[in-house]
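Heads up, one of the protein chains got dropped from this complex, but the rest are sitting where they should.
Now for chain A:
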Amino acid sequence: MAAQNFKHALFCAIVTLVISYPILGLNLVAQGTQVVLEGADTATLISIVLAAVAVFLFQLFRDHIMGSVGKMPNLNPFANREPMEQSKRQRLDTIVLTLLVIGALIWPFLVSRGSVDLATLVLIYVMLALGLNVVVGLAGLLDLGYVAFYAVGAYTFALLYQYFNISFWLALPIGACLAATFGFLLGFPVLRLRGDYLAIVTLGFGEIIRILLNNMTWLTGGPNGIGGIPDPTLFGMEFGRRVKEEGNTLFHEVFNISYSGNHKIIVLYLITLVLALFTALVIRRFTKMPVGRSWEALREDEIAARSLGLNRTSVKLSAFTIGAFFAGFAGTVFASKQGFISPESFVFLESAIILAIVVLGGMGSQIGVILAAVAVIILPELAREFSEYRMLLFGLAMVLMMIWRPQGLMPMRRIHIELKKQE
């Protein structure tokens, strides 16, 4: 058995050596006729060799090692537990969700300003991921340019404010609807495409929007972005020290409390929370409606869905449009939170992160996606001390997730087996 793995193990060890060269910043320098390795002391070199040996040995005996790992007692105490009854679980779900929402409402008053700000960002990603979940998780259309709709939402608000002085609350539906229109328009050409081809076209669309925003300097300010985007007001109350816009009042004056910069952060968080809840509830409703089931049917088997008289075009278009709508929603909130946006914020990496959240959370599962959004946004922040290694850790976490739970954190549930006892 070990002999069969020998070649593979040797290859892995060599790859380890080769990879450590750029990662650890080693440098080959020509000195006269000799080539000298720079940037490494003896300890580093020894550890590289040790790492290669470890990889070699592991790969050589991996069948033994993985075999004995499998024999170990299961670490998850809940793994072999009986599935809960449907009604009981639904009640538990409701209780847990209610507690979570209450917790999320109280929480910002107890923690630091930075955490609340981060939580707002997490909620924006929750909205984005829930929207993308409709397209990728439910309808099964791989969309790699989702960030384009996010950008449309954000820029709609920024431009409407800049040119027409339109407030956040009015821009919110406009931004979302405009993004939905873009989703609808993109839907037409991509309807014939499937899988990889669809991914490429949507990827291209994402880039087109970003490059347009970058180059239409006369309208969007190009790479300089748009600044001075106002915070949301609450029933005409502003959260600054002084009133910026005529007719508005000041939050701390209305409630007769001393001014604090925290008010703005907390209210923004609460507004985002409400909008995220709204997103979750609306999409949840959709999944229970016929249109939601038709998305799933089309994902499961296109031919079967068509044989039942479903119109492929309208089903796909509805998924694209609704997904884009919520991206526009999130974009408007993002623009308001940041106060400044530029094409830099809407690069492909954003699409990739949102997609990673959906995949990690478990395609189609709402709670899973929410948990994954929290994990994916907060983990890199927690790992800030590791500075340059944090993306490496992030990648490692993703790889491990895909090995251990390829179906996602909390896959969409639909298992309900009742076997009658044999008599």
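By our rule, contacts are C-beta pairs under 8 Å (C-beta built on N, C-alpha and C of every residue); 3 or more make two chains touch, one makes a residue touch a chain; residues count from 1.
FYI, contacts and distances are computed from a predicted model.
Taking the options "High-affinity branched-chain amino acid transport ATP-binding protein", "Putative transcriptional regulatory protein TcrX", "Dihydrolipoyl dehydrogenase" or "Chemotaxis protein CheA" in turn, only "High-affinity branched-chain amino acid transport ATP-binding protein" matches the UniProt protein name of the chain that is not displayed.
Only one residue in the set A:Leu159, A:Ala179, A:Ile229 or A:Ala305 touches the chain that does not appear here, and it is A:Ala305. From the set A:Pro290, A:Gly339 or A:Gly395, the residue in touch with the chain omitted from the display is A:Pro290, counting the whole complex.
Hidden from this view is one chain, which touches chain A at 290, 293-294, 296-297, 299-301, 303-312, 414-418, 420.
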